[in-house]
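The full complex has more chains than appear here; those shown keep their coordinates.
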Amino acid sequence: MNEFYQNDIISIKDYNKEQIEKIFVATDKIMQLNPSDRREICKGKTLGYLFYEPSTRTRLSFDAAMASIGGNSLGIADVLSSSAQKGESLADTVRIMSIYSDILILRHTLDGSSRFAAEISDKPVINAGSGTEEHPTQAIQDLFTIKKEKKKIDGLKIGIIGDLKYGRTVYSLLYGLGNYDVDVRLISPESLRIRHDSIYEIKKRLDFTESTNLEEHIDDLDVLYVTRIQKERFPDEEEYLKVKGSYVVGLDLLKQMKDDSIILHPLPRIDEISPDVDKTKNAKYFEQAEYGKHTRAALLSMILNENGF
Amino acid sequence: MNEFYQNDIISIKDYNKEQIEKIFVATDKIMQLNPSDRREICKGKTLGYLFYEPSTRTRLSFDAAMASIGGNSLGIADVLSSSAQKGESLADTVRIMSIYSDILILRHTLDGSSRFAAEISDKPVINAGSGTEEHPTQAIQDLFTIKKEKKKIDGLKIGIIGDLKYGRTVYSLLYGLGNYDVDVRLISPESLRIRHDSIYEIKKRLDFTESTNLEEHIDDLDVLYVTRIQKERFPDEEEYLKVKGSYVVGLDLLKQMKDDSIILHPLPRIDEISPDVDKTKNAKYFEQAEYGKHTRAALLSMILNENGF
């Protein structure tokens, strides 16, 4: 029996390096299957999704992953605006959805929502983003992309740039990287630095430096992970425009980077990365999106099949 | 040929006891199939849904039922807010949807809408709730739950509590119970009593008493069917709060009930049943939701397969 069978995926913190590497192996295996063999893995299984915070991207990634292994998806793409759900508790909605499906995908604004759902549901639950810190399948997708494109994770110099305060993908990635021996540089405007209340927890797991200046790290990085800076985060537009300019990744910046460095982004991107970067060999954010489909397919396959696949 | 083949399900009044019991037998049979055999029953068949009144719950129940027997679903979850449909007649929308699917599921605010749709459609139509009285698949689900959990329906004492005026599930259930020899107690605030214009029709089929006081029936009931009291129904909030309190089912009330009594609810629940009741052996509302998936799967299977399944 594989250890993921019928188990929940709640927090990236719950996984050690060995387990993460097992997911990588499964993903490699699933990517090598031909489509019709792949569709046998979860044939006829049903994924049920509940999104209390709409996220078209993550939902479609799970939907496409499930379709690729022969299953189907149903659920509620925007629970809060769904009139029929008005006033129903999360517990009841989770119970009902677990009747309709073999595995539950939950996105919710609150920390702890997925763990709560997992206690209630008699079907396994995957956290598709919760609260301020957790998006475990995004972290796995990101780690897999680094491993795949750089052939290793240990020993890499990884810059993470943009909005480090509000982006939950950053936190999940950092906790995931905590399993590896990496040198992390957090680069952001002063006002968007990583949150104080998380900094100690991250420090326990990982060595990192903080900086506001991308230029001082740029020639040293193996991986540059870019996130979006949202205008709404700034009280003053003036302030935003000043900051924005200095964090746009363009061809000029790319020239300063190592030849074999890679650029990642969880997407959607607005203008943090200039489109002329897309066709360079360093741009790996669309590969990252594709790996997201495969890592999710691998997770679903292991959770739903006792003996793996 | 089974008598449901290619026939519509419009009103619970169209079915006698023998027919309802046939649906029960089919449901039992479908529940015993293993998933892969079950998925052969309606393999490749398409369910088309049209919801003129959104109902996430009922739609997902049909969707999950259809997926469990190998079919797929498509349609419009909220016809009236669907820009493309603006101004198109129900007749035209039904005609088009019947081109796209093998069976049509319709929810509509108007009485008679499903019968009208069935005349127009050359595919069978299932009424998924219409007007003030009809929700036949909910009634079948409710009757099946009682039969399954109490091993019989005849001879039972059944209390129905809450908003008896506006809840269409109550009317459908009463018409369904009309096929059995049951003792029904309708319990509601004065202002939410069963509608005058329906009372004579129900009386022809069923013996019942009316009361505003749950306490006087509580120790006598085999089944307590709870429905939601909606705040919006009361012109005066004061009035609502007074009523609300006296119809909440909690552990204290449960203690007064027979040991083997069961509590049902069509869901979603707000606070008519206190969450600490959920884990008692009397709470059967989540089983009821699960049976809803199976009774719908059985109906779809019989309608779409000439020789049953």
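Each chain carries a letter (A and B) given by its place in the written order, and its residues are counted from 1.
In this section, contacts are C-beta pairs under 8 Å (C-beta built on N, C-alpha and C of every residue); 3 or more make two chains touch, one makes a residue touch a chain.
Please read these numbers as outputs of a predicted model, since none were measured by experiment.
The copy number for the entire complex in this file, given 2 shown chains of one sequence, is 3.
The rule we apply is simple: only the chains that are shown with their structure count from here on.
A rotation of 120 degrees, rounded to the nearest 5, superposes the Cα atoms of subunit A on subunit B.
A separation of 40 Å divides the Cα centre of subunit A from that of subunit B.
Interface residues of subunit B, counted against subunit A in their complex, comprise 35-36, 39, 54-57, 60-61, 63-64, 67-68, 70, 72-73, 267-270, 275, 286, 289-290, 293.
Every residue of subunit A that touches subunit B in the complex is listed here, in rising order: 43-44, 46, 72, 74-76, 82-89, 91-93, 95-97, 99-101.
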